[in-house]
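A single protein chain has been omitted from the complex, and every remaining protein chain is retained in its original position.
On to subunit A.
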Amino acid sequence: MSVANQIIWNRLIAIVEEQAQALVRTAFSTSVREAGDLSAGVYDQAGNMLAQAVTGTPGHVNAMAEAVGHFIREIGEMHEGDTYITNDPWKGTGHLHDITVVTPVFHKARHVGFFACTAHVVDIGGRGFGADGDSVYEEGLQIPIMRFADRGMVDETLIRIIRTNTRTPDQLVGDIYALAACNDVGLARLRDTLEEYGADDLEEISAFILDASRTATIERIAALPRASAKGHMRIDGYTAPVDLHVRLETHDDHILCDFAGTSGTDPKGINVPEVYTRAYAAYALKCTIAPDIPNNTASLEPFRVTAPRGSILNAPRPAPVALRHIIGHLIPDTVFDALDQILPGRVPAEGAGALCNFQLSIFGPESEHEVLTFNSGGTGARPTLDGLNATAFPSGVMTMPVEATEHSGPVIIWRKELRADSGGEGTCRGGLGQHMEVGVPDGHRFVFSAMFDRVDHPARGRAGGGAGAPTIVERSDGTRLGGKGRSAVPEGQTVRLAFPGGGGYGPPEKRPEEARERDRRLGYVSREDE
């Protein structure tokens, strides 16, 4: 293999990293600039993703791999200086709050490829971010696949429509410009690279990257035992518990991952477009089987994921999908349930899974505020390692600093620390969840919007390990609240949250005494009967 191809591949990965950094620097939404809820990638002319920034979260990363194909089909003739946009949940990354921007790359007057990026914005109009919509029409403004800029001229009509339909128009339009600008950064670097290596297009490097990635991924799959296995996990859902079912089949050159038997759609906004299901199922398989192979179209291809139309994992339009992440983040644990039977001793126990996010609508004497926070429970114990305490998995986002959150609105976070005794027992202990307590200053009241699972269905242990502690949501007067939906909190009260721990791995009686002693010394475990 030629050294030039090696270098260009490496360069493409650096270029998309640069593209992602440019987005973080100029974005307005906290979800992008603080929490890193974004992705960025480069594509060949046929729409094959060649490289993707490692920054970002799998729901974006893997879903965006498919997005460019939709743009190619729907845009028609493309010109230098064009920029395209959509927030279509079924053609982008699963809900209206994700804006995807695609820019075609022209080199020497020929169309040679694309840059694309996605970011989660804080507001897109409609009812606001939450599970309470009955259809996608209530969840916000829908932007079909269309031109944002035509040969460099921004569509002012589109901008006016966006501004009129959203609560924070300046920030949203600012974020869209940031998305477009980050693609431009990538574009300039790619042209320099093509120039430097005297390449007219991406055809040769594309074939090189895709062949190497496909071959390497298939080699890993070929080395697996030929088997099939079923997995199942029951979770809270919103209006009724949800059963996630999966069947895995390993073949010579691919793995089939079929979610047949999974519950139907929910009337409320926790449904998942299939693209997002594919993203998280592929993530679970990839990080177990081929973690070191860079993400691109060819390295994702051998993971064939399907879910029956009309199930909660393949919800058709116009199902409400705003909080598709709550279900989507639990897909990897379901896949692991099956994968563990094919590859014993490789995958972790179940963990908190879904991010533990909540939003406050705060009403003061003269003003109203919206405050959103991202938080995490514990991850499942690994075959040879304890779970990670209060760490996001499978999502890749970060939490916001308490001091920064308290500056963004009249909110007081009274507690944010590890939750002792919440990790499932086992030879390896589950990761700890966390306690939070949140309130507002005197003279204010607030509505609490919950976005949690694992209230009634805590993370199960594996191989004899115990379950993690469940989610608890209550007001300071002791009133229990649901895991999803909005509830008013009377003045003077706070909301207390206990986020779930991960499941344990292996029989607890085999946990080494040193590890138990350490747990007690550090206060991870306080129970006397340990």
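What we mean here is this: contacts are C-beta pairs under 8 Å (C-beta built on N, C-alpha and C of every residue); 3 or more make two chains touch, one makes a residue touch a chain; residues count from 1.
Note that contacts and distances are computed from a predicted model.
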Among "NADH-quinone oxidoreductase subunit K", "Iron ABC transporter permease", "Hydantoin utilization protein" or "Acetaldehyde dehydrogenase", the UniProt name of the subunit that does not appear here: "Hydantoin utilization protein"
Contact with the hidden chain (one of A:164, A:384 or A:479): A:384
Sole contact to the chain not displayed, among A:18, A:243, A:421 or A:474: A:18
On subunit A, residues whose C-beta touches the chain left out of the figure: 1, 3, 6-7, 9-11, 14, 17-18, 21-22, 24-28, 30, 33-34, 36, 54, 58, 168, 170-171, 174, 181, 185, 189, 192, 196, 212-213, 216, 286-288, 291-294, 346-348, 374-376, 382, 384-385, 388-393, 396-399, 401-404, 406-407, 412, 414-418, 434, 437, 441, 521-524
